[in-house]
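Left out: one protein chain. Kept in place: all the others.
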Amino acid sequence: MEPMELPRLFDRDTLPTRPRPGTAPAGQDILTVAQFGRPLLGHIFQRADEMKVMVERAGGCDLLRGHVLACLFYEPSTRTSASFIAAMERLGGSVIPITQGVQFSSVSKGESLPDTVRTLEQYADVIVLRHPDVGSAKVAADYAAVPVINAGDGAGEHPTQALLDLFTIREELGAIDGRRVAMVGDLRHGRTVHSLTRLLLQYDVSLRFVSPDTLRLPMALMNELIDQKRDVRETHDVADVIADADVLYVTRIQKERFADLAHYEEVKDLYEITPEIMRQAKEKMVVMHPLPRVGEIHYAVDADPRAAYFRQVKKGMYVRMALLAMVLGKA
Amino acid sequence: MEPMELPRLFDRDTLPTRPRPGTAPAGQDILTVAQFGRPLLGHIFQRADEMKVMVERAGGCDLLRGHVLACLFYEPSTRTSASFIAAMERLGGSVIPITQGVQFSSVSKGESLPDTVRTLEQYADVIVLRHPDVGSAKVAADYAAVPVINAGDGAGEHPTQALLDLFTIREELGAIDGRRVAMVGDLRHGRTVHSLTRLLLQYDVSLRFVSPDTLRLPMALMNELIDQKRDVRETHDVADVIADADVLYVTRIQKERFADLAHYEEVKDLYEITPEIMRQAKEKMVVMHPLPRVGEIHYAVDADPRAAYFRQVKKGMYVRMALLAMVLGKA
Partner (left out) sequence: MEPMELPRLFDRDTLPTRPRPGTAPAGQDILTVAQFGRPLLGHIFQRADEMKVMVERAGGCDLLRGHVLACLFYEPSTRTSASFIAAMERLGGSVIPITQGVQFSSVSKGESLPDTVRTLEQYADVIVLRHPDVGSAKVAADYAAVPVINAGDGAGEHPTQALLDLFTIREELGAIDGRRVAMVGDLRHGRTVHSLTRLLLQYDVSLRFVSPDTLRLPMALMNELIDQKRDVRETHDVADVIADADVLYVTRIQKERFADLAHYEEVKDLYEITPEIMRQAKEKMVVMHPLPRVGEIHYAVDADPRAAYFRQVKKGMYVRMALLAMVLGKA
């Protein structure tokens, strides 16, 4: 009593065939900056450049048409999720947005991360994961058959942020080699500072670290730099680095990191970048910030052409477009 | 050690070029009904009409393909956000939905509205903003390089609602000039009543205002009407206006506006529109409501062909499609 065969919806012979992943990072996960050597970084930059031209000219394209991204955020992050959503949409792909951490329902029913990931990979071609636990992106990637992109795993890594920081330096200054990069603020807890520093080790750069004593770069990372005989130096004062810096990378001092609030109050306003400070800086240099800022950079600096932090946001979209296209075998 | 050049993803010479905004409101913000003179209103109505035909025939089109809308709602409003999302999608564009007010994460980290807007404009071509504070849409527009559409700024304005109300009157009754419009309910706090009234001043209409003494139209607005020698009149009773009204515009009496709940209880059920009341109305007239309703219009009225409030919702989508296309330089 099976029904008569219906006329076919699709002609199987003329259906476009999805190319199998071929080039280097196709099908791969993006979990840590340690994956990225200089040749691959160069590839990403070229693709991100192309994305920039494409978006400026046409707004969007069809490169990832028929592809679906699952945006799985166990903790909300408007900036990062919006960036990935826009990146996917401008490439013609679609998004399943699961960006309301707290209300994520299967999890509240007790589902494990591996099960959630193995469910979503049935619907999606790539998973972007933000999760509060260090190592969670690795766990997800171990279980998923589709590429997993780490969009922040707690105090662990946030590799696409570091990649976009690096791309911004290259785009703004023409090259990375030979530059002096000064990082300012909470260098102890700052995930982005650590990841960007590791990426910069691929290049010939000088590094300056500005922080209070209690928020200095972790010893392990500093020892790495010393072992590699890098031109590196720590200081308490922006004044010591501002005149020579090609890049001033400012970070937020995050209240939630401090057990002792008196300590927070003591350091929180140490490093506000003002127009006065900018007067001591070179004419060709950039101020960067991973955002959001709450007071580290005075609003009056925004009009300064060297203020690159909003341009940095856009470059982030280009880098994520490049990464999505690459892991999906399209770039 | 930069890698060999990769084959290009896009041919720069054949990439479609995005037309530069040209016609009148391209690139402009939509902040207040004060922006809209009669010629521009006529343009919007023609475009909205075209959207209606297009949606009825084809469902959607590619006019805004490659364009991205950031839907930024600091307080949730399902109806309005769904309307803008559908409008953008039916035009072939994409949406970044940030519609869960409370959990908006960058804000909880202390980010200012100007910074949030300057971030989102890196991803999106247009921003629709709902915010609880009067004037916030203006602030956002002052900072944003892309068009900002005000989708309600607290007790301020909600211009696209007023535009869709006006379009509905025109579509339902063929013309606006010569009509008698009666507004009913909380005329003191009703943002939509104030904005629609101001738009109607562009046309030759009679106005009737039905409210309890405590919820009358604000004096400033009433004085404007009187100064312009408009045919205007206030009353306590729907019975005084129902026989002559071409439009009965009913609004909800919002509990949250009352400091004194006894006062609310006294007025909340004053103006329920029932089939009995509708029997006194003209054969060709319409009942409108910005929705949601909670009891101002009896369910038994829904089957009356003069009940236009759900058709009004659809016309709202057409108007928003027209506005999105216009500010993006496509109409």
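Chains: A and B, in written order; residue numbering restarts at 1 for each.
Here is the rule we use: a residue touches a chain if its C-beta (ideal position, glycine included) is under 8 Å from a C-beta of that chain, and two chains touch if they have at least 3 such contacts.
Just so it is clear, the model here is predicted, and its values are computed rather than measured.
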Among A:H67, A:R179, A:H194 or A:R208, residue touching the chain not depicted: A:H67
Option from A:L31, A:I98 or A:V247 whose C-beta touches the chain left out: A:I98
Hidden partner chain, touching residue among B:L173, B:L201 or B:V313: B:V313
Missing-partner contacts on chain B, residue numbers: 38-40, 42-43, 46-47, 50, 53-54, 57-61, 63, 75-79, 82-83, 85-86, 89-90, 97, 100-102, 291-294, 299, 310-311, 313-314, 316-317, 325, 330-331
Where the missing chain touches chain A, by residue: 1-3, 5-6, 8-10, 12, 15-18, 65-68, 70, 94-98, 100, 103-107, 109-111, 114-116, 118-120, 122-125
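The rule is short, and it goes like this: only the chains that are shown with their structure count from here on.
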Angle (degrees, nearest 5) of the CA superposition of chain A onto chain B: 120
